[in-house]
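And then chain A:
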Amino acid sequence: MSTWRKPLTKAEPVARRWCVHVLPERCKGCSFCIEFCPRKALESSSQLNSKGYRPPRLIEGATCVGCNFCAMICPDFAIYSGPEVGDGK
Partner candidate 1 sequence: MKAEKSILSGKHFFQGDTACAEGGIYAGCRFFGGYPITPATEVAERMAERLPAIGGIYIQMEDEIASMCAVLGAAWGGRKSMTSTSGPGFSLMMENFGLGIMTETPCVLVNVQRAGPSTGLPTAVGQGDMMQARWGSHGVYEVIALCPSSPQEAFNLTVRAFNLSEKYRLPVLVMMDEVVGHMTEKVVIPEPGELEVVPRRESRVAPDAYLPFKPDADLVPPMVRAGQGYHIHVTGLTHDERGYPVITKEAQEKLVRRLCDKIRVNRKDILSWEEREAENADVLVVAYGITARIAMLPIQMARKKGLKVGLFRLITAWPFPEERLRKLAGTVGGVVVPEINYGQMVFEVERCVAGKAPVRLVSHMGGSTHRPEDILNAIMDVAKNK
Partner candidate 2 sequence: MEMKETHPIDDLIRTDRIPHIWCSGCGIGIAVHCFLNAIRKSGIPPKNFAVVSGIGCSGRVAGYVKLDSFHTTHGRPIPFAVGLKLANDRLKVVVFSGDGDLIAIGGNHFIHAARRNVDITVICVNNFNYGMTGGQAAPTTPVRARTSTTPYGNFEFPFNLAYLAAGSGAVYVSRWTTLHAKQLEDSMLEALGKKGFTFVEAISPCPTLYNRMNKLGTALDFMKFCKEHSVIRHGADPKTANIDLRGDIVVGRFVNVERPTFTDFLEEGLAQGLPHRKALLDEERKEFEHE
């Protein structure tokens, strides 16, 4: 009689991958998301939106951990994080 408890979950834990979604036209360039992203994963993009603001974008190679604080702190409903969709690269 083995005393080892059977593990509850059998499946291999899948590392969830996250990404940031931006609605550039809504952004007013307050840069709260960039400043308060715990991973410092955002930066102002080089393109301007039609109002002349620089929406945020993920820094090349940086990783978003899906904490969604950027969405919480955005006054313009212009950014949120969500599970990476599709190819899961």
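How these were chosen: all candidates are chains of the complex that A comes from, given by their letters.
Throughout what follows, a residue touches a chain if its C-beta (ideal position, glycine included) is under 8 Å from a C-beta of that chain, and two chains touch if they have at least 3 such contacts; residues count from 1.
Remember, it's a predicted structure, so these values are computed and weren't measured experimentally.
What touches chain A in this complex, out of the candidates 1 or 2, is 2.
Partner candidate 2 is touched in their complex by these residues of chain A: 19-26, 28-32, 35-36, 51, 53, 57-58, 69, 71-78, 80, 82, 85.
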